[in-house]
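Below you will find the structure I want to go over with you.
Excluded from the complex is one protein chain; the other protein chains are retained at their positions.
Then we have chain A:
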Amino acid sequence: MSERINKNMARNIYFGGGLFAILVFAGLSVDTVQKVPKLSNADKITESVARGKNLWETNNCVGCHTIMGEGAYYAPELANVFDRRGASDEASFKEYLNGWMAAQPLSEPGRRKMPQFNLTQTQVNDLADFLIWTSRIDDNEWPPNIEG
C-alpha cells in the first residue's frame, strides 16, 4: 500500500488532514458551546449551585464517584442520586444528604468507606443544590436506570 504513496503525499495528508480535522472539531465545538446553556438549564445555576460545584471539586468527590459517568468507579454514580435517594423531592433529598454526610464513615466492616468531610449544613445544602441541578441536565437519557 505504502509503495504508491510517496513521502510528499504522506506529508500533505498529515498537514491537510490534521488541519481539516481541527477545523471540523472547532466548528462543532462552537456550536456545542452555544447549545449547552439550553441543554443544561444554565439559567438555573444559582450561587448555591456554583458553591456546591466548588465543594464537589475541593473535596475531590470525583476521586471515588462518577458524575454523568465520569470519575472513579469505586462509589455510586451521583448525577441521578437526587432521583434515587430523594425521590426527586428537593426538601427530602437535602434531609437525606445531611443525614448521610453526618453518618460517614459507616462502621460496617469491609465495606468501602466514605471519609468524613466535616461540612456545615449550608455546605451540604449547596452540594445538594449542585446535584439537583446536575440531575436535570439533558444528557441523552443516561444512565440506563435509576441505579446509575
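Here are some notes:
In this section, a residue touches a chain if its C-beta (ideal position, glycine included) is under 8 Å from a C-beta of that chain, and two chains touch if they have at least 3 such contacts; residues count from 1.
Going forward, contacts and distances are computed from a predicted model.
Per its UniProt record, the hidden chain corresponds to "Nitric-oxide reductase large subunit" from the list "SpoVR family protein", "Nitric-oxide reductase large subunit", "K+/H+ antiporter subunit F" or "Carbohydrate ABC transporter permease".
Touching the chain that is not shown, out of A:5, A:87 or A:102: A:5 (per the contact rule at the top).
Contact between chain A and the absent chain runs through residues 2, 5-7, 10-11, 13-14, 17-18, 20-22, 24-25, 28-29, 31-33, 35-37, 39-40, 42, 45, 49-50, 53-54, 56-64, 66-77, 105, 109-113, 115, 117, 130, 134, 137-140, 142-145, 147-148.
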